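One protein chain is absent from this view; the other protein chains keep their places.
Entry: subunit A
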Amino acid sequence: CCCCNEVGCKPGADGDDSLYPIAVLIDELRNEDVQLRLNSIKKLSTIALALGVERTRTELLPFLTDTIYDEDEVLLALAEQLGNFTMLVGGPEYVHCLLPPLESLATVEETVVRDKAVESLRKISQEHSPVDLEVHFEPLVKRLASGDWFTSRTSACGLFSVCYPRVSSTVKAEIRQHFRTLCSDDTPMVRRAAASKLGEFAKVLELDYVKSDIISLFTALASDEQDSVRLLAVEACVSIATLLPQEDLESLVMPTLRQAAEDKSWRVRYMVADKFSETFVSLQISLCFNCIHSVLTIWLSDLCLLCPVSEQELVSDTNQHVKSALASVIMGLSTILGKDNTIEHLLPLFLAQLKDECPEVRLNIISNLDCVNEVIGIRQLSQSLLPAIVELAEDAKWRVRLAIIEYMPLLAGQLGVEFFDEKLNTLCMAWLIDHVYAIREAATCNLMKLVEKFGAEWAQNTIVPKVLGMANDPNYLHRMTTLFCINALSEACGQDITTKQMLPVVLKMSNDQVANVRFNVAKSLQKIGPVLDSNALQTEVKPVLEKLATDTDMDVKYFAQEAISDANVEQRLVQQAAFIFPADQTCCSLAGSQDRSEQRNTVVSITACNLMNSRIACTNPSQTVSFPNFFQPDLHAPVHSLFSAATQIEFDQTNE
């Protein structure tokens, strides 16, 4: 092809006019079909490349600037492209050529387009030399800042901070003036934009100007007539506070912050709450402490009122979000305030909230207990905690019960085994016979986590007898729960307890009159098989499974056969492993190991290897490298070597 040759022989030269007439390219950008037009714009860099840097500057960019009226979708793509165009117009020396089209894009109505144009302008501002910044960029910002329609003024707000640090002091003064003007703009849209950039702008200003200019703007915006403006000013508070020396905070920031915390609009109060911990870190604690109690009281009333009052199902996301933000902020404060203050000021609040009529509020407090625990220890709370937990545990809504179950392991860990045995154990067992399956399931899982925490011995003494006792319950659902518990607990309890205590019960249940129980016996045996020693497997489990495989119920039959074949597959795979990797000693010894659980790991990894091998065989060799990484975190070191062996073999094969 001649075009390729052309390029090949004249590297570095600009594109050839005869090959890529601008008219043809521009036709593409004008195509009647929006989708095609959009595609062309997305490949604008290709077109620029074909034209070469000079013609991109003199022909393409003027065209783009003049014909900016298009669908927003196309404009968005254009705004994004132009941010990466510096090299295509000839490097930083010529980057200012990109300003005219981006300036027009920064004035369009559609927010996403405008934002993207501003983003691109911010990006290329960094590529301007200080001189170009003053000659080309800053005048553009000024034009935007004094534009007729609000859109251009909104865009200007985002550009001040990128040019301020690199211009002369006269120009700096002008920029500050423009920003001030926009903060008191006639339209709330512009004031919102200015307020949202206040923090960012403050960061690039000299400290004196932060004190003289920014603080007054901050105060003005924080008392704007529209709450949408006020709350954005509050957001800026965090960055402003970090810039000021401690001694100025009380006089310059706190009055406004206090006022915002008591704003009549809940949106503003919410923003203060949301930003509270962040601000606190930067403010001196003693300064804020005076106001904290009153503020928290207001928030607490919000907290209750933001909850839906009626008997609705789970609350919607927004409210949940608002509330958890507030709750976690209050809980998070304890780490900042320290032990004594927490006990004096926060503890009463927690206790009040633990009695809140809305279960979600109580849950939020309980779910954030770890913060308090770090500071004052959970014992301080335990007396009030218990009634709250008991009440939640018996809540009429099962989702609430579910939520509290999920916190049980955490609570158990923090309250310790004694307290747990004394107060909470009965609750955990009661959930096992809840009438909602999800609760029983969660309760089972909870027991497993508790055993992981407190150990097998504790399990043997406290929960295993109770769980096994349920095997004789007249209700078949309870009997099945025993099986589910055994499934969950066997691994954590270990081989001894499983074989000696659990297995006999499971085997006995294979004679249950309800088919559901019987097929769950088959499933359980399959599940706990790996924990048992091979002797028990052969002499006790296998005969029972074989018997179940001839059951009259077809489901029982099915699951029994599943369990049997699963055991067989395992064995076959172990043999195979030894066959596939005869050279790898680790692997062979693992496969021959008497320890069932280690064997199982090998089997799993070998299965994985086989799976991979088949994949590797049909893919590009250069991609194989990434596959083993996928499995690595889960596997033991010996298995890693197995993997590398597997991949190596495949590599060799493909290379041949």
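The rule is simple: contacts are C-beta pairs under 8 Å (C-beta built on N, C-alpha and C of every residue); 3 or more make two chains touch, one makes a residue touch a chain; residues count from 1.
The definition used in the following text is that contacts and distances are computed from a predicted model.
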Hidden chain of the complex, named as in its UniProt record, picked from "DNA replication complex GINS protein SLD5", "GPI-anchor transamidase component GPAA1", "Serine/threonine protein phosphatase 2A regulatory subunit" or "Flowering locus T": "Serine/threonine protein phosphatase 2A regulatory subunit"
Residue in contact with the excluded chain [from A:Phe137, A:Phe150, A:Phe179 or A:Phe519]: A:Phe150
Candidate in contact with the missing chain, chosen from A:Val24, A:Val135 or A:Leu207: A:Val24
Option from A:Val135, A:Ala173, A:Val436 or A:Met554 whose C-beta touches the chain left out: A:Val436
Hidden partner chain, residues of subunit A it touches: 1, 3-4, 7-8, 11-12, 15, 19-20, 24, 28, 32, 34, 36, 43, 45-47, 49-50, 71, 109-111, 149-150, 187-189, 192, 225, 227-228, 264-267, 301-302, 305-306, 308-313, 316-319, 322, 396, 398, 433-437, 474-478, 513-516
